[in-house]
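Report on the structure given below.
Left out: one protein chain. Kept in place: all the others.
First chain written, first letter: the chains are A, B and C, and each begins at residue 1.
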Amino acid sequence: MATPSNQNVEFVRTGYRKNAVKVLHIRREVIHHHITELIADIQLTLKTHKDYLTGDNSDIIPTDTIKNTVHALAKLKGIKTIEGFAMDICEHFLTAFNHVTRVRVNIDEVPWKRLEKNGVEHTHASIHCPEAWQFCEVEQHLSMTPVVHNGIKDIKVLKTTLSGFESLYGTIFTTLTDAKDRFFCTSVYARWKTVKDTIIQKFAGPYDQVLVLDRIPQVTQTDFNFGYNSLDNPPGNITGTVCRKPRAKM
Amino acid sequence: MATPSNQNVEFVRTGYRKNAVKVLHIRREVIHHHITELIADIQLTLKTHKDYLTGDNSDIIPTDTIKNTVHALAKLKGIKTIEGFAMDICEHFLTAFNHVTRVRVNIDEVPWKRLEKNGVEHTHASIHCPEAWQFCEVEQHLSMTPVVHNGIKDIKVLKTTLSGFESLYGTIFTTLTDAKDRFFCTSVYARWKTVKDTIIQKFAGPYDQVLVLDRIPQVTQTDFNFGYNSLDNPPGNITGTVCRKPRAKM
Amino acid sequence: MATPSNQNVEFVRTGYRKNAVKVLHIRREVIHHHITELIADIQLTLKTHKDYLTGDNSDIIPTDTIKNTVHALAKLKGIKTIEGFAMDICEHFLTAFNHVTRVRVNIDEVPWKRLEKNGVEHTHASIHCPEAWQFCEVEQHLSMTPVVHNGIKDIKVLKTTLSGFESLYGTIFTTLTDAKDRFFCTSVYARWKTVKDTIIQKFAGPYDQVLVLDRIPQVTQTDFNFGYNSLDNPPGNITGTVCRKPRAKM
Partner (left out) sequence: MATPSNQNVEFVRTGYRKNAVKVLHIRREVIHHHITELIADIQLTLKTHKDYLTGDNSDIIPTDTIKNTVHALAKLKGIKTIEGFAMDICEHFLTAFNHVTRVRVNIDEVPWKRLEKNGVEHTHASIHCPEAWQFCEVEQHLSMTPVVHNGIKDIKVLKTTLSGFESLYGTIFTTLTDAKDRFFCTSVYARWKTVKDTIIQKFAGPYDQVLVLDRIPQVTQTDFNFGYNSLDNPPGNITGTVCRKPRAKM
């Protein structure tokens, strides 16, 4: 490992990260089985840098232990929502270790859909249906409340009319001509910042991201990203962040 | 496109991004040809949000025009270093348009190596040799100087001894046993923040990242990341940032 | 290009292939729009090898022309089924050129699903829904009938019970223990050989591949492949081919 060769240089931030911890949680009721599959990234920041500075490993929490802990927490606490499980992970590392100062957890939920036939749901079989991925990001510092973002991503939609692209800014390097009507294909990413994570779950997704801010007081900020692909060219992206206007003072 | 449904919500940031613009630049000297292949992402921030708010497209610089502009600049200005070319792109968009307020350019240089045989270099043929990727990130706001990061990534190295991992913090979920000696495989990422980009080019890479700070006054900060892969398990990562200590005042 | 250096060596097979030709076909009816997106690989075999042997390019059909031809045929003939379109492509190259002796076309159909709300179908918008991919492979030699395979792939299903794996063949290297019940996750690939391609379209997919042979006289052979993934280990595969038994003679 690199160690500073003299006293002019210092570490300002260090971390341990375990990527792609996979969990399949099965809850077996009398008739139906319920599954949640997720992929979690966990990042820990420690109080000291002595592992980097002197090779003293006594503070290191091996990423193998991080993985085992995530599996154990899934068993002990269950998984009702990925946001709740991410908060359970943060709380565990901040309380079980007295030298962890910050935990960041990113979880993607694998999209499974219960099989059904003629309106009857299968008791224990699901099909992978990646129309959209739910995700969350939870970050918590020691003695602070967790900051929760969640959202929806990788939704690909296409429409074959009602998408014009006219009157653009032209330059000497412009070759794109105006199109009164064209097909439009986009991949949607939307991320919300919320005070209470459970609220968001009720909302359907990307069509409503402005409504979210407008109607729900607990949501404070929304990022979105429309990536568009014409069939043969590299992609472009349109991105934005909307937030609530500060209220005028009386 | 989503538009705010009333006056309580506002856009705080919007952007247009063109990903993965590919450029192959060939400089033909009398005997030897010199090539630079690169992949560039360009992100523009505009002064107004009227495209998002009212559907007025007159300020939009289509990502197709962004791509054409990058190709034209490569022809007009040449490509000596990817950092210099990224700064050329920033400068062009900030001066040629009076409604662009910020440009961010990420460039990866494709690793080509001139063929040689018995010490003689081929005049015009190269082989793709992805031992390491050079990259840079340049961000510039209107009327400001560009901020330049560059670095080296995707270097995979492996050693078969002299890597111990002992005396770790143990928990009830620990299964990893101490290893006096083991093989160790890592993928290296190192990113420097520099004042003059051209300096960094002289350094070989990840082994010297602390030396960089120690010896070269223009380099102000270094990020690094060691991702390690045992052969059959998901990866973990060790990350850090080192910076120069503030000098004591006299 | 490599050329044989003397007379002891001969070319036995050569070919030109265009991979990943993307087509989006839109059929606009008065109210509804219908889309078919597909990805086609086309491989041509020519009568002579003079391009390889003497550098004479006069027989070469550039892959760029192959791509343009596929786009033109989509416009001229339309796309009702991917099997029919693949046969149109074979027929075109075998009749429009007198030096093409064999055409092979592989088509994957991109899975789009019309949006609907409260049972009402959207007139012109679709969502990408990759629960399963339909594909076909058509090969035709000059003056022969086309050979058509088609099938369904990349279906991921998971069940949480009723999957045992017991009484296996044990060796000194066996570590897997018997499991009375376990969860089981598999990715399904099934390929049919058919006389008339249109018949297969009526079948729902992987559960019925034996029924296909059993009930439908035109289907002559079925390949299948179950790839299974436990959550953290590299995958294994179970493969097989079933075909109709030769009828006993009277």
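In the analysis below, a residue touches a chain if its C-beta (ideal position, glycine included) is under 8 Å from a C-beta of that chain, and two chains touch if they have at least 3 such contacts.
On a predicted model such as this, the values are computed, not experimentally measured, just so you know.
Colleague: Check the options C:18, C:33, C:124 or C:191 and report the residue that touches the missing chain.
Modeller: The missing chain is touched by C:18.
Colleague: When the complex is taken as a whole, what residues of subunit C touch the one chain not shown?
Modeller: Counting only subunit C, the missing chain is touched by 1-22, 49, 52, 56-69, 72, 96-97, 165-169, 171, 173-176, 206-207, 209-211, 213-214, 224, 226, 233-245.
Colleague: Would you write out the residues of subunit B that touch the absent chain, in ascending order?
Modeller: Looking at subunit B, the ones touching the missing chain are residues 22-24, 26, 28, 33, 35, 37, 112, 115, 124-131, 155-162, 183, 231-232.
Note that only the chains that are shown with their structure count from here on.
Colleague: Is the contact between copies subunit A and subunit C built from the same residues on both sides or from different ones, judged by whether over half of the numbers are shared?
Modeller: Interface between subunit A and subunit C is built from largely the same residues.
Colleague: Which chain, with its centre taken as the mean C-alpha position, is closest to the global C-alpha centre?
Modeller: Chain nearest the overall C-alpha centroid, as shown: A.
Colleague: Can you compute the centre-to-centre distance for subunit B and subunit C, using the mean CA position of each chain? Integer Å is fine.
Modeller: 39
Colleague: Rounded to a whole Å, what is the gap between the Cα centroids of subunit A and subunit B?
Modeller: 23
Colleague: Averaging over Cα atoms per chain, report the distance between subunit A and subunit C in Å.
Modeller: Once rounded, the distance between the two centres reads 35 Å.
Colleague: Which subunit C residues sit where two or more other chains touch them?
Modeller: 232 - these are the residues of subunit C that touch more than one other chain.
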